[in-house]
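Sharing a structure below in structure tokens format, with a few things to ask.
A protein chain is absent from this complex, but the other protein chains hold their places.
Lettered A, B and C in written order, each chain numbered from 1.
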Amino acid sequence: MAKVEKDFIKLTFDPLVLQDIVDLVKDDQAGAISTFCGTTRNTFEDKTVVRLEYESYIPMAEKEISSIITDVRTKWQLMKVAVYHRLGIVPVGETSVIIAVSSVHRHESLKAVEWLIDTLKEKVPIWKKEIYDDGSSWKENTKSKCC
Amino acid sequence: MAKVEKDFIKLTFDPLVLQDIVDLVKDDQAGAISTFCGTTRNTFEDKTVVRLEYESYIPMAEKEISSIITDVRTKWQLMKVAVYHRLGIVPVGETSVIIAVSSVHRHESLKAVEWLIDTLKEKVPIWKKEIYDDGSSWKENTKSKCC
Amino acid sequence: MSKEFTILYFASARDAVNISSEIISFPSTSSSLSLQDLTNLLKNRHENLGKVLENSMFAINMQYVDKDDESIMVKPGDEVAIIPPVSGG
Partner (left out) sequence: MSKEFTILYFASARDAVNISSEIISFPSTSSSLSLQDLTNLLKNRHENLGKVLENSMFAINMQYVDKDDESIMVKPGDEVAIIPPVSGG
């Protein structure tokens, strides 16, 4: 029997399309699909954000995402999991990260999506630079894994 | 200034398209969009489900959904909220309900989506009949508002 | 003024009575009905409905009502719905 692929991980410089990523996690045995999309806001602490720029230590980021998906599967009973993160320039209003999870019952996928985005923001080596109309700065996630 | 529409409610006999519903809740001030899709599973307690049929007391369902959106906005700071429910026949693998919520920060929309689907399942006058290969039955949600 | 009210049957309630709605006249001497009166009237009209009613809510004019609230009355022109346990989602 062919192994059915259940985890989908991608770091990409292309725009993210939610429908495509949701289609990856569809499963006739799933009663629920939950998703989270992170999008670029037009303001940060009263500054006007023009765009974001993401960079990553790509092979390690893929490895860390794979590792947190292994962890999330020990916490909740899930069908398929997709974690996609865009890199490079992300204009205001566009999507930088999409997480999609299918499960038999709804609470599993809802809890898993929340845990995955929280943990991605703590552990995965991806960095965001905010470009303002008058400068730029590297961001730091509040609970990012640190020294 | 024109009032910007912030709540989107629909009961429809047409298929639900996630991307269309997510586009409704997009907002340049939002950093997060969370969604939940309920899909028809192919089994229930070892029975083979052929399709689902949904019916609703439509005007009251719209009123109840509007009322729970009012409630959810008192609990979390949200941008835009969409609650779409399909009626009539929903084949296996297709989507019966989609909830999409945008917010400035991620936890608001994640919590709101979970609360909305839980409360919809308790309170909104919509009924699901499961058609098996050997019969059918009206379902009852576990915590459905009752006598 | 019409001395009638409308009653709507959904899901298992509709299956039990085989109609989706009907218009019912108030008994000749009254122009309102308590929920207990309503329950008795419906059970008399539809012998299969009793069991469904036990597990159902009433909504009057699209508002859930507390079945045990004796002050609630169905009045002429009201739209009353039998709401079996819901199963949306």
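Note that in this section a residue touches a chain if its C-beta (ideal position, glycine included) is under 8 Å from a C-beta of that chain, and two chains touch if they have at least 3 such contacts.
Because the structure is predicted, anything quoted here is derived from the model rather than measured.
Taking every chain of the complex into account, the omitted one touches A. Summary of contacts with the chain left out: across A:Phe8, A:Tyr57, A:Trp76 or A:Trp115, the touching residue is A:Tyr57. In the full complex, the hidden chain is touched by chain A at residues 38, 54-57, 59-61, 63, 85, 96-97, 117, 120-129, 138-141, 144-147.
Assume only the chains that are shown with their structure count from here on.
We define each chain's centre as the mean of its Cα atoms; on that basis chain A and chain C are separated by 50 Å.
Centre-to-centre separation of chain A and chain B, using mean CA positions: 23 Å. Residues of chain C found to touch two or more other chains are 89. Contact of a single residue of chain A with at least two other chains is seen at positions 106.
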